[in-house]
Each structure stands twice: as structure tokens, then as C-alpha cells.
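Only one protein chain is missing; all other protein chains are in place.
In order of appearance the chains are A and B, and numbering begins at 1 in each one.
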Amino acid sequence: MNFKKQFKEGLLTKNPVTVQLLGMCSTLAITTSLFNGIGMGLAVTVITICSNVLISALRKVIPSQVRIAAYITIIAGFVTMVDLFLQAYIPALAASLGVFIPLIVVNCMVLGRAEGFASKRGILESAVDGLCQGIGYTVALVVVCVIRELLGNGTFGGGLLGPGGAGIQIIPQPFPAMQIVMPVGGFLVLGFVLAGSDKLMKYLEKKSKKKEAAK
Amino acid sequence: MAQMKYYYELTISSSPHVHAPITTQTIMRDVLIALAPAMVGSVVFFGARALTVTLVSVLACVFFEWAYCRLMHKHCKVYDLSAVVTGVLLAFVCPVTIPYWTIIFGAAFAILLVKMLFGGLGRNIVNPALAGRAFMFSWPVLMSTWVKVGFENAAPVIGGADVVTAATPMGALHALTLPETSIMASFWGNVGGCIGETSAALLLVGFIYLLLRKVITARIPVAFIGTVAVLTFLFPMGNPRIDWMLYHLFSGGLMLGAIFMATDYVTSPLTHLGQIVYGIGCGALTVLIRYFGGYPEGVSYAILCMNCCVVLLDRIGRPVKFGAPKKEAAK
Partner (left out) sequence: MKTESNVMYIIRLAAILLIITSLVAAALAGVNSITAPVIARLTAEKTQMAIEAVLPGGGEAIDFAPVDLVSKVYKGENGYAIEVTPGGFDNTITMMVGVDFEGKVLGIDIIKHTETAGLGAVADAETPAGQNFRGQFVGTSGSVAVTKDGGAMDSITGATITSRAICDGVNAALACVATLG
């Protein structure tokens, strides 16, 4: 088990959002404030860890012919639990994310980790994988959120910081471009984030190659 | 890469080669000449600010294209005037009261994101000016403030918070009522609206010029405007239906969009059949958005949507190669 490698994969080289392009629906829809991004990211991380652990534990019991049905049932169970807990104890987040919490069931990232990783590996390894992939997802979401919120609303930390949780106004009104927090802005900003992460990865690869050459 | 720098001036194609004195620059110059009557009209209707807004828009577009080329170490082709046309069209689809900073943002979006990032002129998927307008709806209040026409109400060149606002024909049509202004006012352009769109008559003068110079063909504009005419005549929401149809034809951005934007070479289909389908699609979407959409005007979104379909429309109506077997025979 290589925790460092798994972490690097989750965060950058196999990031669920910027490299695997999974979970696009929520990435485009809810990334309009920091609060939404962190909330969604944490919810997905918790669900991925739980489903990875349970599916890894049951990997020898579940016959391969019905595995997808079994995975989806387990994932849907965890999603509904998280949904109920959020509605009961963090109603603000539940109201803000709305239908996108139940829709985590069809977030391909969760099923992708179950099918691609947890069904073949040990419990501890799967838990770490769920955590790393979840962090990668959360970081990508937060990056998109911060950019969209800043350009589209002129604020930072909406839902968390500032007076009444409205965020700290950085770009004064009326200059923020509302379209950026509209759906079209989601596609635009995601495109630039994908390009940026690609560039960053190429840069890091070059650097590590240089290092090896120097050795 | 040094020897590659001027590759665009090399055209490799099979013979025969016919030399024609037509370049992007001459075409764009003709488009600018065709837009001139509407420009003059807008100054008459809305005052000098119409001209200054257009100038700012043009300068911003040219600057952003030049700056992008400098930063990306690309050969700068600003002299082909395409950025100037984009600038004029962008200003023409904005209200005269639009603050200068807003139109500079719109120009940046149009040139940098829509045109240059896709590879510059000839490679953009959608019309830059219309995409810039769509982006400028980030400030919907600024984009929907309509001044009363006439010199006494002209918006000042600088500042301009206190203007006399007025309803536009499009606003009335969207509320499913006939406008208070007459059809002739809509035809001549003596009504509220965007800088360059109000006068159907002056835009038609430009249309005739472009047709005579053979810069564009009539296919797309006629299919576009014809579809709007047929649909509004068949499904009127106000009485009498002929009035309803004429208001829809002469109000809003239909003439400007159909003549100058839907006909953009880069973002319209090449085949004749494709062009007709494209025009009909633009017209149908325009009417749908005008009737059921969130904003009163739908021409710009209709053209943007159809721009995205051009790659498919280019596949229909291709001429059969001379001597090539027919499809049935080929099977």
C-alpha cells in the first residue's frame, strides 16, 4: 500500500474531475459558492469512503453478475442516509444543494471507485482510496467554486464568511459578470480549470524528469 | 519555427487557379460600408453616444486581437478588418446607454474567448459579436435600459444615469400586446432598441449593397426572415394578424441578425441546402424564443444555437462529384 502515491493520484494525476471527467453534473451545477463546493465535496467523500469500505468487505460475497445492482443499492443507501442527516442537521446546505444530494447516487465517481478499485482491493486500501479520490474531487470543486464566485458574484467564501454569510466582497458591484455563476459559466470555468490542471501536470512531469536526469 | 511563420500566405491547392481581387479585407470593407447607413441612422435616433459606443467597441476589439497575437507570438492580422466588423456589430446589439466598461468586457469575451482561443478568424464556432452580447447579459439591467428616441432625449456621451426610458416594441410583443408605436416607426427605426437594430429600412439598404457586391447571397436572410414571417402570421398572439407579423419583422434585431450576423461566412453552412435549413432553423428558434423565452428578443440566441449546428448542416446538400456513381449504385 502506498498512501503517498494514492494521494497524488487522487489529487492530481487521476483526479476524478480534471482527469477522469467524472461527476460533471454536480461540478457544473452547484459550484457557485465556497459553501456549496465544500459541502458537496465532503458529502461525496464520506459516501465514497463508506461505499468503498462496504463493497470491499463484501467483494467475495457479491456475485459478479449482479455486482452493479448491489453496488448501486449500497451507494444509494449511503446517499439517502447523508441526505437525511443533512436535511435534519445542516438544513442550509440541504436547501442550497437541493436535488444534487440525491443525485450523488448517479455520480460516476462513486460507482467508478467501487467497480474499479474497491471490488478488487482490501478494506483499508479502499478506504484510503475513497478518501484520496474524495479529496481530489473536493479540491477540484472548490477551485471551480472560488473562480466562479469571484468572477460572477465578486465575493469569496459565500455561505461561510462575511456579513450574514454572503461572502467577502472583493470585486465591487456592478462589475461581477453574472453569467459566470449561470450554467454557461460553469462550462467556461471548468474548461479553463481542466486546461490549467493539464498544464500543471505537464510542468510537474518535466520537473521530475529533470530531477532524474540530474541524478 | 521561423520558416513556419508565414505559412498562412501559402495556399496549396490543385489547379486551375483563378486570381480574384477579393480578400478578407475587401469583404469586410464592404460589410462596413453596408453597415454605414444604420450607423448614421442610430446617431440621428439616439445621439452622438451611439457613435462613441461603437468607436469604443471597435477599438477594444482591435486592441484585444492585437494584444492576443502579441502575447501568443502569432502573426497579427488585424488589418483584415474582421475585428472592426465584430466591434461594430457588438455595439449595434447593445443599448445606447451601455456603459463603456461593459462593452469593453463584451469585446474581450468576443475576441479573446470566442474568436482567438478557437484559432482566430475562420476557426471560431459561433459569431463573436453575438457571443459577446450573450456574455454582456451578465449585466441584464444595463442591457435592457432603453432610452426614448429623439434628440432631446439623447443619452450624454459621458455619464448618462438620468435618461428618459421607454418601452420597446419587443417588450410589448413579448407581453403579447401590439406596440404603441406604429409599424412605420419600426420600419424607419424611430423606436427604442439596440443601437444598430432599430431601422429595418437602413439595414435593408445595406442588404441590397451586399447583394449587389455579391458579398452574400440572399438564401440565409430570406429563409430566416421568411420563416419568422410565416410563423408569426400563422400563430399570431395579437390582432390583426398582419400587423402582428409586420411588427415582428421590423422590430428587434431580426433584420440586423438575418442580414449581417447569420450570413457570417465562418459560422454559416457552405452548401445551398444547408444554408436554407440554417435560415429556417434561425427563424423558427427566433419565434419560439420571442414567444416563450425569458428575454423579449430571441434573434441572437437563435443564431448562436444554429451556429453550433453548422458542422452538421455542412453535410447535407453536398454536390455529387462529376461522374461519381449515384448512391444507390454505390451500394
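Rule of thumb we're sticking to: a residue touches a chain if its C-beta (ideal position, glycine included) is under 8 Å from a C-beta of that chain, and two chains touch if they have at least 3 such contacts.
Since the model is a prediction, treat every value here as computed from it, not as a measurement.
Participant: Since one chain is left out of the picture, which of the remaining chains does it touch in the full complex?
Facilitator: Hidden chain contacts in the full assembly come out as A, B.
Participant: So which bits of subunit B touch the chain we can't see?
Facilitator: Contact residues on subunit B toward the absent chain are 138-141, 144-145, 171, 174-175, 294-295.
Participant: Under the stated touch rule, tell me which residues of subunit A contact the chain that is not displayed.
Facilitator: 58, 61-63, 65-66, 69-70, 73-74, 76-77, 80-81, 84-85, 87-89, 91, 178, 182
Convention: only the chains that are shown with their structure count from here on.
Participant: Write out the stretch or stretches of subunit B touching subunit A in their complex.
Facilitator: 101, 105, 113, 134-135, 137-140, 142
Participant: Could you pull out which subunit A residues touch subunit B in their complex?
Facilitator: 152, 174-180, 184, 188
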